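All protein chains but one are shown at their positions in the complex.
Letters A and B mark the chains in the order given here, with residues in each chain numbered from 1 onward.
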Amino acid sequence: MSGGLKGLRMKLAERRIGGVLILGLAILALIVLFSLVGPLFVDAHNAHVGAMTPRRPPSFDHWLGSDSQGRDMLTLLVYGTPNTLKMGLIAGIIGVGLGLVFGLVGGSLGGAIDTVIRVVADALLTVPAIAILVIIAGNLDRMSTNIMALVVASLSWMFTTRTIRAQVLSVRERAYIEVARANGESEWEILFREIMPNLMPFAVASFVGTVGSAILAVISLEALGLGALEETTLGNTIYWSQQSAAILRGYWWWWGPPIVVIALIFLGLFLTSVGFDRFANPRLANRA
Amino acid sequence: MSRELATYVLRRFAQLLLIVFIAVSVNFLIPRLLPGDPVETAIARLQAGGGQQSVDVQAVAKVYREKYGLDQPLGAQYLNYWRDLFHLELGVSFANFPEKVSTKLANALPWSVGLLSLATLIAFSAGSLLGALLAWPGAGHAIRAIVPALMVLASIPFYLLAIIIIYVFAVVLKVLPPAGGFDTTRIARLDLGTVLDVVKHAVLPLCAIVLGNVGFWALGMRSQMVSVLGEDYITFAEAKGLGPWRIFFRYGMRNAMLSQVTALALAMGAVLSGAVLVEVVFNYPGLGTLLYVAIRGQDYFVIQGVVLLLIVTLAILLFIIDLLYPLLDPRIRR
Partner (left out) sequence: MSEGEANGAGAPILVVEDLRVAYDTLAGPAMAVDGVSFSLKAGERLGLIGESGSGKTTMAMALLRLIRAPGRIVKGRVLLDGRDILTMSVGELREARLRDIALVPQGAMSSLNPVMLLEEQIADGILAHAPRTPRAELARRIEALLRGVGLDPSVARKYPHQLSGGMKQRAVMAIATSMRPRVIVADEPTSALDVVVQRQVMQTLGRLQGGLGAAVVLIGHDMGLIAQFADVVGVMYAGKLVELAPVEEIIAAPRHPYTRLLIDSLPSIAAKKRLIGIPGLPPRLVDLPPGCSFAARCPYAFARCRTETPSLQSTGGNRSAACHLYPEAQALPPLGAASGEARP
């Protein structure tokens, strides 16, 4: 692909790196910044039960108020965000990793292995993930954010596998692969030098999508009370607010801020994926 | 129906059966693969939780052990499992012993089906139309401003959207009821009052699902439409002097719908999951709430029953969508 910095400048000039992509990445960067820098500004003890007067609305000392057990909301948010992000990232990386492997193996080797991979992936795709996740999560004795990430990761690979497999199959048929073979490249060389670079944009796009759906799955599980209840995460915070009927009692500062952060995370991921599509596929770049 | 079409239908039906088979087996296997004796764990949890009601724990345990046939080899258990399934024998509810799981499912199902199908119908149709209009060059700039708003809407998981909606409409504005499927103090009769009551309670959950989904459908349709509008047959249609609405619907939307329907199929799983969660937020008496209550009460068989039903429902929905496909795309009918 185009070399480094010079390629980057060219792409900027062609408006392939559009406002959408930059906005999406900016939002995500903001959130990551918040998670990294936040702990410097708040005291971790405030996230414990009884740290302050319960059910206080936002005020000058406590910007986001407190929940019904006296935990400072801002602190919860600061510590909850990175945990949620972490789960999404772990699940995303594992999911895409598995997806890449299965997709490559299925697409390049073909035959029985490919059929098995394809059938399993399709079958799992048509199952409502939450159903399986509920069963698994409901049967585990201990739950932690890492375990949650793994559980979610186990059902996050299918879409990537489908995409990568389809790409491998299509690239394999292209003329330049024939040329490479005619030039004496071995199958391995072809795989690494010709096919893989073409998969990069798809891998990145799948990664963004997988992280998004992983975070969604994690939050959904936490909403049902199947999360790692001792740990501070965004989903758990919303769950606890549900348990205390915070909606009906009007404690909007409890469930509101986590929702805002979650919405921002998804918005950032969504914009990044749309913007990245335009980056990877220049034909889309000049459209409205 | 041509032979090719019949083959297609049969193949899809076989796929449906295969998927159900795999899903049911997974449903069977997972709890048995995880460590611990499920019955003992369940009883232990029950006792630790101080018990639910004055239930004769031993009697329940005995029923379960017989049911499970836990001393029997895995293969025999598997066969028993299938046999029970065919008799629609899904076990009994732990928490509401001896109410059968199948009864509970039958009670909850209509609520969920009604809500979900109506919501999806509205969201898909309105979303697709909106998306197509957004792609249409003649549609004016005021409409284009909606796109960012749609993006934001599409980003919020609808479970969370539901929370916001409840807050705004039920707590702040107090216009609509915040929870439930119907007024529990009413005596349910088949009359206008009851119907209106049900409708009133369904409005917010419906809105939550529709708003949560519409953005996704609209944006998807928009990008499909943009592709379709670049095709030669649109240019030729214009060259024929056809009116803009004819071109929009018959030449544009009609072709873009094909990919939309595929997207619907792929997204069905997510739509179903989201709807389940929305029900939980609203305490709506459908499968979602049933699942939630069962999880809290560790009512194991109910959980399994709901999950199974969800899987089967999804598989059937996908099958129906697959059947729809040849109707839409004549190229597939061959």
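Just so it is clear, contacts are C-beta pairs under 8 Å (C-beta built on N, C-alpha and C of every residue); 3 or more make two chains touch, one makes a residue touch a chain.
Since we're looking at a predicted model, the values are computed, not measured.
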* Taking the entire complex into account, which one of B:173, B:190 or B:239 touches the absent chain? -> B:239
* Touch with the omitted chain, as defined above, among B:217, B:251, B:292 or B:319 -> B:251
* Which residue numbers on chain B touch the omitted chain? -> 231-233, 235-243, 246, 250-251, 254-255, 258, 328-331
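Just so we're on the same page, only the chains that are shown with their structure count from here on.
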* Structure fact -> For the pair chain A and chain B, the C-alpha centroid-to-centroid distance in angstrom is 22
* To do: Using the touch definition up top, name the residues of chain A that touch chain B in the complex.
  => 119, 123, 125-132, 134-136, 138-141, 213, 216, 219-220, 223-226, 238, 242, 247-248, 250, 252, 255, 259, 262-263, 266-267, 269-271, 274, 287-288
* Structure fact -> The residues of chain B that touch chain A in their complex are 18-19, 22-23, 26-27, 30-31, 34-36, 38, 41, 144, 151-152, 154-157, 159-160, 163-164, 166-167, 170-172, 178, 226, 266, 268-270, 272-273, 276-277, 280-281, 291-292, 295-296, 298, 303-304, 307, 310-311, 314-315, 318
